[in-house]
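In this view, the complex is presented without one of its protein chains, the others remaining in place.
Labels run A and B following the written order; every chain starts at residue 1.
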Amino acid sequence: METVNYLNNGHGLKSWLLTKDHKRIALLYLVSITAFFVIGGFFAMLVRLELLTPAGDLLSSETYNKMFTMHGVVMVFFFLIPSIPAVLGNFLIPIMVGAKDLAFPRINLLSWYIYVLGGIFTLVAALSGGVDTGWTFYTPYSTAAANGHVITAALGVFITGFSSILTGLNFIVTIHKMRAPGLTWFRLPLFVWSHYATSLIMILGTPVIAITVLLVAAERGLHLGIFDPALGGDPVLFQHLFWFYSHPAVYIMILPAMGVISEIVQAFSRKNIFGYSFVAFSSLAIAIIGFLVWGHHIFVAGQSVYAGMVFSFLSFVVAIPSAIKVFNWTATIYRGSVSLESPMLYAFGFIGLFTIGGLTGLMLAAMGIDIHVHDTYFVVAHFHYIMVGGAIMGYLGGLHYWWPKISGRRYSEPWAKFSALMIFVGFNLTFFPQFIAGYLGMPRRYHAYPPEFQVLNVASTLGASILAVGYVIPLVYFAYSLVAGEKSVNDPWGARGLEWEIPSPPPTENFTVSPIVTEGTHQYMHGNQEVGLA
Amino acid sequence: MFTNFPFFPEQASTQAAQVDGVFFFTMAVTAFFSLLIAALLVLFAIKYRRQDEDEIGAEIHGSLALEMLWTVIPFFITMIMFVWGAKVFFDAYRPPRGAMEIYIVGKQWMWKAQHMGGQKEINELHVPAGRPVKLMMGSEDVLHSFYIPAFRVKADVIPGRYNVVWFTPTKPGRYHLFCAEYCGTRHSGMIGWVEVMEPNDFQAWLGGGRPADSPAAAGEKLFTDLVCITCHRDDAQARAPQLKGLFGHTVRLQGGATVTADEAYIRESIVNPQAKIVDGFAPIMPTFQGMVTEEQLLQLIAYVRSLGEQTPPPSAAPAVPAPPGPGKD
Partner (left out) sequence: MPDHAEHFPGRIHQPPLVANLDAIQPRDHVEHPHHPKLQHHFDDMAQQVDASTLGMWVFLVTEIMFFGGLFAAYLVYRHANPEGFAEASHHLNVTWGAINTIVLIVSSLTMALAVRSAQVSAPAKTQVAWIVATMVLGATFLGIKAIEYTDKFRHNLVPGPNFQWTGKHPQPAEIFYSLYFCMTGLHAIHMIIGLGIMSVIGTMAWRRQFDSEYYTPVEVAGLYWHFVDIVWIFLFPLLYLIGGHFTE
């Protein structure tokens, strides 16, 4: 007879669509963001197919422009930003702090519905003709000249922003107020620290993009003229307002992934993180300093060179805490008991690719280099190294690591290793040539390009095909595991953490009563240590 | 497709070598640390691989010394990158005096160039090797960006204001010109060629331009057609500031502030004259917004520049302010 857990505790569509259980809401998010990932990937596929040849022969210019715009909008707002927080964060944070649920379960459900509503708006915009402004919506093109449903798409982004805000709010209050007895801040898992820092960015940054896209919609629909140069409006003001959020947004995308990596590295080295408080404080430092660097997107737009220097300086400073984390992860593996199961493969991939992506970010932060590579494929390569080589690998690593806990099943480890390797190879083949193309001078958002860039583009498209297959394989084996996978014990990896103390899958209430925590949640006990028991 | 496959762009300007310098430094740092981390990961994964099921890792929590080390060293390295990069940028946007000026107007989806000697080009730019060239750039409609990869030169072109780039081409040849700020349907078609010529060849090419086509001449014609002369005249009936010798000098505004009469100031005075009122004059100039294109604005500016140094007016007294208008509003 099956024990009662959150998955079989209540059946039927209503029990899922009206659930207050953070674990079920996490799965609702998992389904919807996977759907958006497929949609965003479809747009990417069309872009890469077009770029096989120098001429713009597959799609019309207008269609191509819509494809890269929709790829960016869907991937940034509907996949990357929610991904780890909404799926893994929602599932794990209450368990990791020893609580029965988040502080506001109904707001949690509401945030999913808001996300879906925003997604519908955006899909409507896509299906009724698309938007061709680029995901950055720069004025005056977006307000005066763009083709397509700018207002609908802008409203879709606006609405979804509130999903992010409410998730961040929920996490902050939960982490502050619902920690179990004995669970002090410095006993929290680093996954929680990174989500706390992420939540700070979500609540402080997202409202600014909300008002900014609302102004774009208002200007386009009501002809207000705030960014219109003919009225004395400043198109660069839009860029400042947009990037004030959108730069911290990239830290929303990467900090949770870093939290995942901290957990995986500890679990698969069976060793406590090296430099716990340094990693914890680095998360906060990245969040805070990340709010002060937005002008590095505007170096060549005519911003004062002195303002540019301040932004450049701070952009270098914000890289330091990330470097600290990379060194601390590496030091954690030193003299660990290392096992290269699939989550650890993803973590290794993350550390390597994030290092490359982050260091190429330093190239962009150097104003003199940025003159040459701004708005070229160099930038495209840089951010894909971070967002795909970094964030998505972190997401996949986390999904693999916690899949036995979430589903109660084991997936096929050989297939998982195979697809991890395929993703790694496909990814590098896709994006490394883009660094070269960018430095050669190939601008981004180009439908057609001079012939000397073709070899690099062909390599990139080949890599993208491999990458796409690599992403499909986990869908298959995860789905298969749900029906035929071996059942999982509480702690299949031999890891430490409150989540590994409870059954896989967990009961609806997580804990029967509040657990009383006596040490850091990752302590591996050696030999002659006594453990305090109630 | 596999022939003529470049890996690295040509250096065709003095700036290119500077940009590449700081790039090579950061690339070396990137390669070093990426390889170091990758090597350590592989090394540790092999050396410390799990031997039995119950094995756990060593009890190590951290090291303040190491944390300091790998905070301070990266900080110093990044500061080198910052200072070096800032210096290159600073120089890249400070045109030297006496640079040859060319006006550029970007519009969906073409680049128009206007040489001071009268030559006009579309999607092509002829420049001489070995001397500094300064581009004064405006946009007719949306954001664009003027980008010459071989020169390592780029600046956005923004409607409503002017941006400047400069470069000294070093190698005669033909180099790509791209628009690098997404501007709509034919963004990837807004490309062209920069033709760097030996100085003698360039002179010959310039000779093909008619002085009557020069921007200054066109501007003078506009000045007449738009009857600017009604107020901007150099006698005692002038109701507007003198334009002779104005360009480049300091102007005193109402309220005591001063401003330099550069291209941006002249442009603003034509499209938004109420923004800055010259001391001693009434705010009666009408706006010409919408009546002149960006190109025409550049021509008017060229004309004002051509009016040269200030000559003393016929009467010794300073310009007499117009009689006060009826009421404030």
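We take it that contacts are C-beta pairs under 8 Å (C-beta built on N, C-alpha and C of every residue); 3 or more make two chains touch, one makes a residue touch a chain.
Since this is a predicted model, take the numbers as computed values, not measurements.
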Item to complete: In the full assembly, spell out which visible chains the left-out chain is touching.
Response: A, B
Fill in: Residue in contact with the excluded chain [from A:V73, A:V208 or A:M393]
A:V208
Fill in: Residue in contact with the excluded chain [from B:T260, B:Q274 or B:T293]
B:Q274
Worksheet item: Which is it among A:L59, A:L237, A:I288 or A:A459 that touches the chain not included here?
Response: A:L237
Fill in: Touch residues of chain B, complete complex, unshown partner
53-54, 56, 272, 274-275, 283, 328-329
Worksheet, complete the sentence: Note that chain A touches the chain not displayed via residues 3-4, 94, 98-105, 165, 169-170, 172-174, 176-178, 182, 203-208, 210-212, 215, 218, 222-226, 230-234, 237, 240-241, 244, 270, 489-494, 496-498, 500-503, 507, 509, 511-519, 521, 523-525, 527-529, 531-534
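Here is the rule we go by: only the chains that are shown with their structure count from here on.
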Fill in: Separation of chain A from chain B, taking each centre as the mean of its C-alpha atoms, in whole Å
36
Worksheet item: Which residues of chain B touch chain A in their complex?
Response: 1-2, 4-9, 18-19, 22-23, 26-27, 29-30, 33-34, 37-38, 40-41, 44-45, 48-51, 53, 55-63, 66-67, 70-71, 74-75, 78-79, 81-82, 84-90, 92-93, 108, 141-143, 145, 147, 149-150, 152-156, 158-161, 163, 176, 178-189, 191, 272, 275, 289-290
Fill in: Contact set on chain A toward chain B in their complex
56, 61-62, 65, 132-134, 138, 140-141, 144-147, 229-230, 232-236, 269-272, 274-278, 299-302, 305, 308-309, 312-313, 316-317, 319-320, 323-324, 326-328, 330-331, 333-340, 348, 351-352, 355-356, 359-360, 362-363, 365-372, 374-376, 436, 439-441, 443-452, 454-455, 458, 494, 524, 526
